[in-house]
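Quick one: the structure is below, questions incoming.
One chain of protein is taken out of this complex; the other chains stay put.
Think of it as A and B in the order they're written, each chain with its own count starting at 1.
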Amino acid sequence: MKVATASLPEALRPMELLQGPVTPGSLDDQVLQFPAQRPPRAWYVALAVTLTALGIGVACMGWTLYWGIGTWGNNRPVAWGFGIINFVFWVGIGHAGTLISAILFILRARWRNAIARFAEAMTIFAVICAAIFPVLHTGRPWFAYWLFPYPNERALWVNFRSPLIWDVFAVSTYFSVSLIYWYLGLVPDFASLRDRTAEGWRKRIYTVLSLGWRGAASHWVHYDKAYLLLAGLATGLVISVHSVVSFDFAVSLVPGWHMTIFPPYFVAGAIFAGFAMVVMVLTVVRKTMNLANLITDNHLDVMNKLILAMSCIMGYAYVMEGGTAWYSANPYIQHTFMNYVSGFYGWAGITTITCNIIIPQIFWFRRMRRSIPAMIFVALAVTLGMWMERFVIIVISLHQDYLPSAWHKYIPTKIDFGILLGSFGLFFTLVLLFARVLPVIATSEMKTSLPSRSEGQS
Amino acid sequence: MSSATFAVLGLYTDAHKIVDAANQIRPRKLGRLEAYTPYPVHGLDRAIGLAPSGLGRLVMLMGVIGAGLALLFEGWVSAVDYPLVTGGKALFSWQAFVPVMFEVTVLFATFTAGLAMLFAFNKLPFFGHPVLHSRAIKGITRDKLALSIEATSEAFDAEAARRALLDNGAESVEIVPVPAWDRPLSLVGLLRTIAAIVAACAVAGGGLFAAEKLMPIVPPMIHMHEQPKLNAFQESAFFADGRGMRPAVAGTVARGHLPPAFATPEEAGTLLSNPLPLTQPIAERGHKVFGDHCAICHGLVGDGVPLLSRAYGGKPGNFLSNEIRARPDGHYFGVLMLGKNAMPSYAADLDQDDRWAVVHYIRILQRAQNAKDEDLR
Partner (left out) sequence: MSATSPRSSLVRNLLVGLTLIGAAGTAGAYFSASRERFWVNWLLWTLFLLTLGLGNLFLVALERLVGAHWSVPMRRVPERIASLIPLAIVLLLVAFFGVPVIFPWTHPAAAHNPILVAKAAWLNLPFFAIRLAVCAVVWMLFYRFYVRGSLRQDESKDPAFTVRARRLAPAFMVVFFFSVTILAFDWISGLEPEWYSDMFGVYLFAGTFISGIAAMLLGVLSLMRRGRLPEVQTKHVYNLGSLGLAFTVFFAYIGFAQYMLIWYANLPDEVIWFKHRIEGAWQPVALLLPLLHFFIPFFLLIGSVGKKHPAPLRLAALSILLGHFVDLYWLIFPVLGPRPLFGWPELAMACFFLGLGSLQIRRAMGRGADMPVGDPLLAQGLEWQV
């Protein structure tokens, strides 16, 4: 049925998605062995490091809870500091996961099968990290439930015209949908785990989590439809959630914030940062868990191409922002944009442009896209650059806006840094736990694209 | 003892073979066809005669319902129940309602897709299915594709089904019996589940109740009540006399409260004249001030008949008398500022404009109560 592709020039041949022979059975053995065995020592060492970071973060969060937001660097006029920078950063990181698992599914890109599960997990962990910040930055997070519209004795409703409420709905929808999507994908894998495991408490947990899945074709029909619909809906979410986050800024009057290109610019930036994180984590995972035959160099190559494409889109956005700032003939906007690259925080703007636009350009070269050190370097640069971009947008625009008498610098405190460190600690702790306990590759999805036995390897 | 047969499973490894087998076996109507596979096999659903899923239509419907409900709710909240003009926007600001509407649409649609698929369409979770307890299940979730001919009646011919599967390329066949232990829901199990749910609710509710009661009195929740700032009448260790509230600096006078430059109302009458023009707003202001401060003693028309009870023994001045009418504006101002007999000084109650406005009003009252015919034309 498949046309001979060997006659095509190499550049046009379909991408090899597997290295070496892989059958459904060997796939299960390779991927599903990890939940059943003890992890290597390196895992414990890594966990110790991440738990330390998490511990520092929790301590700082506790300090903040007790003493209030005064322990942060937020003050007039920079009322939004690290809290919102970190929120936007982490929500953005989550978007790559949904793009890989949902958008690439809709586009029938087979290469996503090997990485979708990990990417979805990273989405959920990133959203958890993100959600901490808006809750914490309210100052009285024990009243965070006030953000939801419920009938109450105070006869109060939330202000639906505020983008902060749109955020509440968007991020909570995003989290629940990602969770459902991730869990549904896991159900057949839980069934595999259930049937591989000997009797015991583990088997009972897998039995419950698999919901009694038996792979019935009459079930697959509905399951496939649900999965496709969820993928389509999650695609809409990816675009809308980060657009809503961008609305937090773009609906305001702050110079540099009220730019209409913010929604697609933020979405592109989110995908950009998220892919860098995915690449960073997967390069480590495929090495330490011996999955390089499934998460191949070709997978990394394609992801790096996407990083390059996103970098170019970010470049377009930066040019448009700066160009329109000049074109607007609005002195406030122009002053802000000059401030982005010169002035007290000018180093942040230069770092952003260098890390986001200039460094990823090395991915035009195939050798760089396939070199692990190069891609880790670029991924780190992009992660830093995208965090710095949010810093630039939030801090620089706020610290000098319309009224010079209100200008003031923003100095983050140790608590701010501690919580940022803690969020990374939380994220990587969850990633490590996930790799230990759950199947990191969606084996049931992978099996659909494996060659069937009668054809051998293609 | 295995009683009836539930199904006969034929195991395959190759996707094409199982689809071919299904196509061959289906017309023979040996039983209800089903397949059990570790991944969805292309074409197998059609081969065993499955209709396409109706989930899409349900999801679309729920999405539209979500959109409508969200828009109505937002509109009702913002324009009907708690209408508040924010940012100068219209009450039903649909532009601002779109983002939440979109998110709720997606929420309704995805929950429907996920939960309806599991609970309604696939009737999961269900742990009692016979195939889950077959030998083949280990292979089914790993790499084997199973074609199942399931018994639909007493007349099910397991041997014919077995032969049909083997003839059509099955690598092995397993006969799955109806489980002997097919027990219905036990009363004890049901009671235990209900007890667990009730206990969980009790714990959650009790915890929330305790938290609600505890929250206002435990730091850091009370930090907003107990703030380091100084409140009225609060003591302060910062000042030597321990008072938080400080008196005015000695030798200073608040604006508008300079002591008057006259000692008696007669002197005020010679020194001062009404600086305010007689305009409608000022007349109305005087009217209000008179009603608030003066009428209670001097009467609503200034005739000295107080609104107080008859027990009041004082005799307020009658503004309509010739004697008082003859006095100049400055005299009225002086009485107001210094007080007279039982009347206290109203200097602290009224600001400068109020004082002169009420003087205008008294003049208006005097004229009104002594109107001539020409005035009415």
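Following the convention adopted for this analysis, a residue touches a chain if its C-beta (ideal position, glycine included) is under 8 Å from a C-beta of that chain, and two chains touch if they have at least 3 such contacts.
Since this is a predicted model, take the numbers as computed values, not measurements.
**Student:** Of the residues listed, A:L51, A:C312, A:V341 or A:L433, which one is in contact with the missing chain?
**Tutor:** Looking across A:L51, A:C312, A:V341 or A:L433, the contact with the absent chain belongs to A:C312.
**Student:** Give the residue, chosen from A:G25, A:G55 or A:P264, that touches the chain omitted from the document.
**Tutor:** A:P264
**Student:** Could you tell which one of A:F247, A:Y345 or A:F427 touches the chain left off the display?
**Tutor:** A:F247
**Student:** Among B:V8, B:L71, B:A96 or B:L320, which one touches the chain that has been omitted from the display?
**Tutor:** Of the listed residues, the one touching the omitted chain is B:A96.
**Student:** Touch as defined at the start, partner being the missing chain; which of A:E321, A:E389, A:D416 or A:E445 qualifies?
**Tutor:** Going through A:E321, A:E389, A:D416 or A:E445 one by one, A:E321 is the residue touching the chain not shown.
**Student:** What is the set of chain B residues that contact the non-displayed chain in the whole complex?
**Tutor:** 42, 56-57, 60, 87-89, 95-96, 98
**Student:** Can you list, in ascending order, the chain A residues touching the missing chain?
**Tutor:** Residues in contact with the chain left out: 1-3, 5, 7-9, 11-12, 14, 106, 108, 235-236, 239-240, 243, 247, 250-253, 258-264, 309, 312, 316, 319-321, 323-324, 326-330.
Convention: only the chains that are shown with their structure count from here on.
**Student:** Rounded to the nearest whole Å, what is the centre-to-centre distance of chain A and chain B, using the mean of the C-alpha atoms as each centre?
**Tutor:** Chain centres of chain A and chain B, defined by C-alpha means, are spaced 30 Å apart.
**Student:** Residues of chain B touching chain A in their complex?
**Tutor:** Touch list, chain B to chain A: 13-17, 34-41, 44-45, 48, 50, 52-53, 55-56, 59, 73-74, 77-78, 81-82, 84, 86-87, 89, 93, 96-97, 99-100, 102-104, 106-107, 109-111, 113-118, 121-122, 124-129, 131-132, 137-138, 140-143, 215, 219-221, 223-224.
**Student:** Would you tell me which residues of chain A are touching chain B in their complex?
**Tutor:** Touch residues, chain A against chain B: 23-25, 28, 65-68, 140, 142, 149, 155-163, 165-166, 169-170, 173, 176-177, 180-181, 183-184, 188, 191-192, 194-196, 207-208, 211-226, 229-230, 233-234, 236-237, 240-241, 243-244, 247, 443-445, 447-448, 452-454.
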